[in-house]
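A short write-up of the structure that comes next.
A protein chain is absent from this complex, but the other protein chains hold their places.
Residue numbering begins at 1 within each chain, and the chains themselves are lettered A, B and C in the order written.
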Amino acid sequence: MNFSQHLPALIVVVPLFFAFLMPLLARWRKQWCVPVTLGAIIFSFLAALKMVFQVMSTGPFSYYMGDWPPPWGIELSIDYLAVFAALTVTGVGLLIIWYGSKDLLHELKSEVIGWYYTLYLLLIASMVGIVITNDIFNMFVFLEICAIASCGIISIKESRDCIEAAFKYLVLSVLGSGAFLLAAAMLYMVTGHLNFTFMAEALPEAMALYPNNLLVALGLLIVGLGVKAALFPLHVWLPDAHSSAPSPSSAVLSGLVIKVYAVAMIRLLYLVFPRELLGLAPVMDMILGMSTLAIIIGSMFAIVQDDIKKMLAYSSIAQIGYVFLGVGLMSESALVGGILHIFNHAMMKSMLFLAAGAFIYGTGARKLSELKGVGHTMPIPTIAFCIGAFAMVGIPITSGFISKWYLALGALDVGRPFFTAVILISSLLNGIYYLPIVVNAFFSKTEEVVPEPEKLPKQMLVPLALLSFGVILFGVYPSLILGIVYRAAQLLLGL
Amino acid sequence: MRKLLILFFLAVIMVVMVATVVEMPTIGDPANVTNNEVPRRYVEESLKETGALNVIASIITDYRAFDTLGEATVLFVAIAAALSNLKAH
Amino acid sequence: MTITEIVLRLHANSYYFFAIILFIIGFHTMLTHNNLIKKVIGMNIMDMAIFLFFVAIGYVRGGRSPILEPGVNHTFINPLPSALILTGIVVAVSVTAYALSLIVKLYKHYGTIDAEEIMRIRGGGSL
Partner (left out) sequence: MEDVIVRYVSRFILPFVQLYGLYVVLHGHLSPGGGFSGGAVIGASMILYALSFNLAAGSKKLSHDVSSILESSGALIFAGMGLISILLGANFLANRAAGFPLGTPGNLFSSGSIAIITFGVGIKVASTMITLFYSLIEEEDHSHDHH
């Protein structure tokens, strides 16, 4: 028995298995909850790492669930994009829950913490499932798990804003899933397959017979996944949901969950739909328009916010715009930039949310104006916040610069300098709302005596330090991950 | 005003959807592309390959069992989310 | 395409047509009603419309439900959509249960299940 050949299944199933076990542990062996959760996610992370090396050396491979070959059974497809996204999800997810193991004691009632770990493991498993599955119905099932679990980690907090935000999020997510399922039905009707590869083979023929049907399906898919990924006009749920949730939840929702939907969209658009169909209607131009609006308007909304988490949430709307900008430009560099931004933004935004959580943990302050001089009392979170802010603005030697650079190059490659200008303007806007916080935190002294903030435990500081180290590391040595991102983009574009 | 807008929006959706329904393959036609080798194998081979008389059962718990695991997980996540929400307040 | 042809096509695809109508009804319920329970009901109607649509794809004229009898040959319907929708139904049930638990809590915090009322209490925004 060769254990490593089953990693594609185990990377999803091990977190699931321990999630099923978690309520029992929470009832009878409370002290095991944290180590078991961390262990399960570490396992998934190592499995993802192993698969990255495997894919880089021997190329993409697939795994047949239940030994049934593809059109009959469910296939997991382990390609460059899938392992890259799985590595991002498990790696950043691990750091967030490590941080959360202390922060949650502060934010949640003790009897629900076990449930939080359950939901968190299910969320991680479903996100990995979404990115590695090669079957549209299987993807739908994981989308639903992901939707309910992400609402669950919002509504778990004892505040009425959370409940209301979770309800709004749930209703819109379900609408999105409904649209996705309807699109899946339409695609199945004209292709007779649920597997992406077989669908892609059958679609050119179906396109000649039922072009409108496919266009409606494509529209439904974009709307369905767009609602979940908070693409601009469909983002209405995001600010409330991401700002009211407990800090680890905000970090995972903003950093990972919305990106996973973007990955799903990338796979469907590039690997399933034939290029000619995208030519029938200006789909890509629509996506570009939406993402441009997202970048500009999201940043503008972020400028006027006073609540630190709300500001970060609006900034996420702008940042998901970058990812979709990379998707819509259809050039190699732009796609590299978009995929890279999925990873970079996952690290930066989780770090920013965790740092904001640390401020709230230490001082209880949520307002930007209350954060004056926090750099002197809480140095490590503030430095992490600054690094994150610099990366958001796109200052060189941070990883945010690299992805913006590739996006800008990609826009020039296809002869659309307009989008390069958009990226520059948005960097300016990002600067307007991030840099004052940094300046305030270090250089302004408040007159009144500030109470000594609560001391942060190691479990919260180490993940922050690791994330800031990562942001710098991948800013200085982007070649560490550029190889796999390039191959992912080339595979998607069929180069 | 809002009502009118919603009605207009729904009417647009409906017209688009009905227009696609007109174009869709006829329901029940044995020549439809969905009646390909996939359901054929399920119906013809499932007895030999899974030993179950109920083809639906053989699909949901064998050929596509991973979906059903996902589905049991959905039930589980609903419980976890609902109970955590009810207990938290 | 003439009107007669369209009507004939709609008649041939009547399950799809009525599924779409049901979908619109559910969507309308969701958009226009302020009562949160009614919103959830609308959500369910919409889901059921999609399930009806999906199951109708699998129908084969003259087909029976796919329960085999050894030694007897029948025409069967396409079992795949039915099997998938079995999963879909359970998903819809789970979502409904969670949504109802959220409504219970909303009622406890705000004393109402009317979306506009809740918005008024919170001040601004839209649900």
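Quick note on the criterion: contacts are C-beta pairs under 8 Å (C-beta built on N, C-alpha and C of every residue); 3 or more make two chains touch, one makes a residue touch a chain.
Just so it is clear, the model here is predicted, and its values are computed rather than measured.
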Kindly name the visible chains that come into contact with the excluded chain.
A, B, C
So which of A:43, A:64 or A:442 would be touching the chain we can't see?
A:64
Touching the hidden chain in the full complex, which residues of subunit C are there? Just list them.
65, 67-68, 70, 86, 89-90, 97, 100-101, 104, 107-108
Touching the missing chain, which residues of subunit A?
1, 6, 9-10, 13, 16-17, 20-21, 23-24, 27, 63-67
So which bits of subunit B touch the chain we can't see?
47, 49-54, 56-58, 60-62, 65-66, 68-69, 72-73, 75-76, 78-79, 82-83, 86
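The rule we apply is simple: only the chains that are shown with their structure count from here on.
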Does the chain-touch network form a line, ring, star, complete graph or other?
complete
Taking CA centroids for every chain, report which one is farthest away from subunit C.
A
Quick check: more C-beta contact pairs at B-C or at A-C?
B-C
Chain centre separation (subunit A, subunit C; CA means) in Å:
29
Where the centres are mean C-alpha positions, what is the separation of subunit B from subunit C, in Å?
11
Going through subunit C residue by residue, note those that touch at least 2 other chains and give them in order.
23, 57, 80-81, 84, 87, 91, 94-95, 98, 102, 105, 109
Taking each residue of subunit B in turn, which ones touch at least two of the other chains?
17, 23-24, 34-35, 38, 42, 64, 67, 70-71, 74, 77-78, 81, 85, 89
Residue set of subunit B touching subunit C in the complex reads 3, 6, 10, 13-14, 17-18, 21-24, 26-30, 34-35, 38-39, 42-43, 46-47, 53-56, 59-60, 64, 67-68, 70-71, 74-75, 77-78, 81-82, 85-86, 89
In the complex with subunit A, residue positions of subunit C that touch it
23, 30, 36, 39, 43, 46-47, 50, 53-54, 57, 80-81, 84, 87-88, 91, 94-95, 98-99, 102-103, 105-106, 109-110, 118, 122, 125-127
Mind listing the subunit A positions that touch subunit B in their complex?
13, 16, 19-20, 23, 65-66, 68, 71-74, 108-109, 111-112, 115-116, 118-119, 122, 125-126, 129, 137-138, 141-142, 144-145, 148-149, 151-152, 155-158, 163, 166, 186, 188-193, 202, 206, 210, 212-213, 216
